[in-house]
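Can you keep this structure in mind? I'll have questions shortly.
What you see is the complex with one protein chain gone and the rest in place.
For clarity, chains are labelled A and B in written order, and residue numbers in each chain start from 1.
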Amino acid sequence: MAVIEIGGASQSGITQRQRWGHYFAVFYAAIALLIGINLRDSSVNAVVAYSNTTAGIRALYPRGWLIDTDGDYVFRVRDLSAGGYKTTIQVAIEPVAPTASSRNIVDALTLARSQRVAAYTPLSRSPISLSDEREALALEYAYVEPGDNVFLSAIPNVVSGLDIIVLQRGQAIIISFLSDSDTYDSNYPVFQRFLDALVF
Amino acid sequence: MSVPRQALLDPIREADPANRYRRVWSALTVEVVILFGAAGLVFILVDILRVAPPTALVPVLSVGMVVLPLLLWLLLSVLAERRAIEPRQRLIVVFVITALAANAITLPFIEGVLQPGRWLPLEDAINRIIGYTFSIGIMQETTKYLVLRYTIWQDLLRIRTDAVAYSVASALGYAFALNIQFLIANPGASLDVVALRVVENVALNLVGALFISLGLAETRFSTPSPFFMTIMLALAAFVVGTTQPLQSGLVNAIFSVRGVFDRPLVGFGFTAALFFGVLAMVTFLYSAIERRERDLAKTKDGR
Partner (left out) sequence: MHLSFKRAIAARALLFAVVCVLSLPTTVHTQDANFDADRIRRATVFVMQVDTTGASPIIQCAASGTLVTRTGLILTNAHPTVPNNACPGDDLIIAIASEPDAPPVPTFRASIVQSNPGLDIALLQIDRQIDGRLIDPTALSLPFVELADSDSLALDDTLVVVGYADLGDSSVSLVRGTVTGFSAEPIGGDRAWIKTNTVLPGTMTGTGAYDQSGRLVGIPTTVPLDQVAPDSRCLSLQDTNDDGVITSGDRCVPLGGEISVLRPSNFARPLFRAATLRLDLQSQTATVPFTAPTGAPVFSRLFFSPTVNDAGMPVSVVRGLPAGTDRVYLFFTYANMTSETVYELRVSSGGVLNPTFSLSAVRWSGGRDGLWYVGSGGQPWSNGVYDFTLLIGGVVADSARLLIGASGETLPTFSDIVFGIENSSDGVVGTGFVLPTGTVASARFIHRNMSPGLRWASIWYYQETEVLRETLDWADGESGTKTIRIQDPAGLLPGAYRLELYLDIGQGFRLAATSDFTLAGTPVGDFARIFEDAHFTTAADAERALTASGLSSFPEGTASIYALFDWNQIRPGTLWTMRWLVDDEPFYEQTLPWSAAENGDDYLMTLTVPGGVPDGTYRLELSINRIIFAQTEARVGIGQLPIDRFAQASGVQFRGQIFDTQSGAGISGATVIVISDLFNVEEFTAQWDQEQIYALATTDRIGRFIVERLLQPGAQYSLFVIAEGYLPISADGLEVAPDSPSLDIPFYLTRG
């Protein structure tokens, strides 16, 4: 067998072709990585349109999330593939008195939730501006969600929640984001995109 | 510069450059066959014959399985280099740097940024292949390529099979990092699962590394198109990207009323078939290229 040897340090150095071959390889790797990130983003950020003409709400929610409209909310979507607490985005409408302030609504939510969930803890309350320049109130809170079946031994989940409350035409539109506290930060961008695309 | 360790008794044979370097293909084949055999034996003992090792020994045996490819390589390849007239240098360096790069850069990047577990499992088959190719595949093979390119490219590629030897070292390093990470993440994994997983990681990385080695060797010793390395890199990434979802899809359970059980042997068999198929193909390509160069050299000499 003929063996071509190139002993010791390369006396001839890297050829132009070899150098360009390397550059093309690195360039391809970078492009491929960008494609991969883009594929990931387009998959993770894929959305489905929802529209409720009665409530006057249009939204884009994450693809692959379970939607249901059969509760005391306009609609709710949940990520069933999430471990722990199933990440939830919910839009509800509550009637408010003409003289009610956001504080009254927050108090009503706090009173109701503290009766229904364990260790309900309001964390912060602050005014925010939505992407369409409307004023809203952001209410952060946390609570503990036990398992839903008493015959199983599920570890309770600590749930972090965020309500965006907008007063409009005698109603309070409450946009809620609920996530397992461990994944709250990583899931938050999903909610942010949802909120930016929400029309009501 | 290599110094002959010992002269061969047959000076004619010694003069043949082919005998001055350790034969990598045979060593690689033996190592992988032993590895597959060991994993198969463990699977048969634990899963089929239900020979359960003592619980206290399982972590030790699991670590042993993870270290086994490294040990085989050290014994059959690295130590064997010492008996060669022209031993290859820095094999262990390549192994270590690849393992470190994988552990420190590539794997955290995959988990933290690409997050394949978050989106790929729910995609359909085609999208999973594309997704894996352009995420895990490209990251994995690029890491190995860059380590090889910047550690051994200039000085240590003397013959084509040097590329194979160093690519194998890099692949084992990457696989070692993967296996260690698997063991840490799944401390309760049974021995048969560890064995199969170790072998599958090693084999898959070797498959990609073989394509990388082909690209490196051709770029170094021939004058291929400047895109040849890119194509090899893409091919390696594609093979990894295709294999992973196909294999897990084959392993994945089918629903039945008695239970939904995975089929690890199917995945194992697929990996074995893939590796030996690629090995045969790449070996064939190497020998074809060398035969062509031999013929060219003869033609030049004959002129």
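Note that in this section contacts are C-beta pairs under 8 Å (C-beta built on N, C-alpha and C of every residue); 3 or more make two chains touch, one makes a residue touch a chain.
All values reported here derive from a predicted model rather than from experimental measurement.
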Among listed residues B:29, B:190 or B:222, the absent chain is touched only by B:190
Missing-chain contact, candidates A:66, A:128 or A:199, resolves to A:66
Given A:35, A:117 or A:138, the correct residue touching the omitted chain is A:117
Subunit A positions in touch with the non-displayed chain are 48, 63-70, 80-84, 86, 115-118, 146-155
For subunit B, residues touching the missing partner are 116-118, 120-122, 125, 128, 182, 185-190, 193, 197, 245, 248-249, 251-262, 264
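Basically, only the chains that are shown with their structure count from here on.
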Chain-centre distance (mean CA atoms) for subunit A and subunit B, in whole Å, is 39
Per the touch rule, the subunit A residues reaching subunit B in their complex are 1-10, 14-15, 17-18, 20-22, 24-29, 32-33, 35-37, 39-40, 43-44, 64, 81
Residue set of subunit B touching subunit A in the complex reads 1-2, 16-18, 21, 113-116, 118-120, 122-123, 127, 130-131, 133-135, 138-139, 142, 145-146, 149, 154-155, 157-160, 215, 219-221, 223-230, 233-234, 237, 290, 293-294, 297
